[in-house]
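One protein chain is absent from this view; the other protein chains keep their places.
What follows is subunit A.
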Amino acid sequence: MAQRRAAGGCCCPRAPMNEDNARFCLLAGLILLYLLCGAAIFSALEHPFELRARRLWKQQLDNFTQRYRVNLGALHTLLRQYEEANGAGIRVDTLRPRWDFSGAFYFVGTVVSTIGFGMTTPATIAGKIFLIFYGLIGCAATILFFNLFLERIITMLAYIMRWCHERRLRCAGVGVVSSREESSGEEDSLEGWKPSVYYVMLILGVASVVIACSASTLYSSMENWSYVDSLYFCFVAFSTIGFGDLVSSQRQQYESQEAYRLGNCLFILMGVCCIYSLFNVISIIIKQTLNWIVGKLVCSGRHKRLPAHLRQKRSVDTVCDSETDAGAVAVGRRLSGEMISVNEFMVSNKVSLALLQKQLSETAHQGPRQSYSHQNGFSGGVGALAIMNNRLQETSVDR
């Protein structure tokens, strides 16, 4: 560790802790700035429309009260009752039942995927309480599902890379046997194959666009939305934002209803998987940019090399920044680069490493202690960053 850092010409040993915190704070600041700009732009775009809509509604209300000589208070009471009915899912045009089995399934789907359209919400107290406990497990499992999906995508791409390489070797006349002998197991042979994050982003982006466009054609034909509205709905649903202003499959009757409902389900599932993975992959790129910025700020004078080469072939030269890159780990499967600081703290305080032997693993059938860092639940890390850790060119470090 230390020698690597010295070779990279890096700064003081306390830097990793500060750099991570600096990156976190920098990201928070940038997001805040992004939010403020977005607020200004959206406000400028939408505020006139809002004022116009208010005026229009007031006009319609006045027309109505005048025409039928209805007391405004009574009308307001009716409208409030209508709002209440809206909360139970009632609209002027009859919609499909909210809480029959398929409606409840749609609801549960919006809960575990955290989309949360809001067209169906529990009205009873028991429903609300049950929702809290149900959602706790369901959302966690679905987050795991999306993370595993991302992992599968990256593995598939690595597999394709290896296949292309082997095919090239075969075409070039080199025997396949030799490569087969080198790659004794599937996992081993995939170890050196790490797709670039840009490659993954491209594949995911294309997949998302294809799914969104085909879903939009379906929705625009079945729901009579405009194509842009359908695309907007696709984005809002697949990114799990889920406003609820547009919701698919709400009407009582469609032609080929069952097929449409099934298609709706599948599209949303595939779309959310792809967009979630796309978000995570883009976040890697953002993280590298942050590392670069932090590197510029922190190690400005003492850098010997440019940090974070963005395109590497197989292994990344260990530089000051890449150690803190993407929760990048140094040797073996560490939790994150931040653990280095704990190590150093211990070493510097001459704490006996024996204390750290205290095993806190959770599974009952623990074997001998030696590889307990693998048996611990956090081996390989937590979350989507950990999934991509060491599987992409830009997130891998020398072993």
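Descriptive notes on the structure:
As a working rule, a residue touches a chain if its C-beta (ideal position, glycine included) is under 8 Å from a C-beta of that chain, and two chains touch if they have at least 3 such contacts; residues count from 1.
The criterion applied here is as follows: contacts and distances are computed from a predicted model.
UniProt records the chain missing from this view under the protein name "Potassium channel domain-containing protein", selected from "Small ribosomal subunit protein uS5", "Spermatogenesis-defective protein 39 homolog", "Response regulatory domain-containing protein" or "Potassium channel domain-containing protein".
Among A:Ala207, A:Met222, A:Cys274 or A:Leu385, only A:Leu385 touches the chain left out of the display. Of the listed residues A:Asn18, A:Ser196, A:Ser214 or A:Ser283, the one in contact with the hidden chain in the full complex is A:Ser283.
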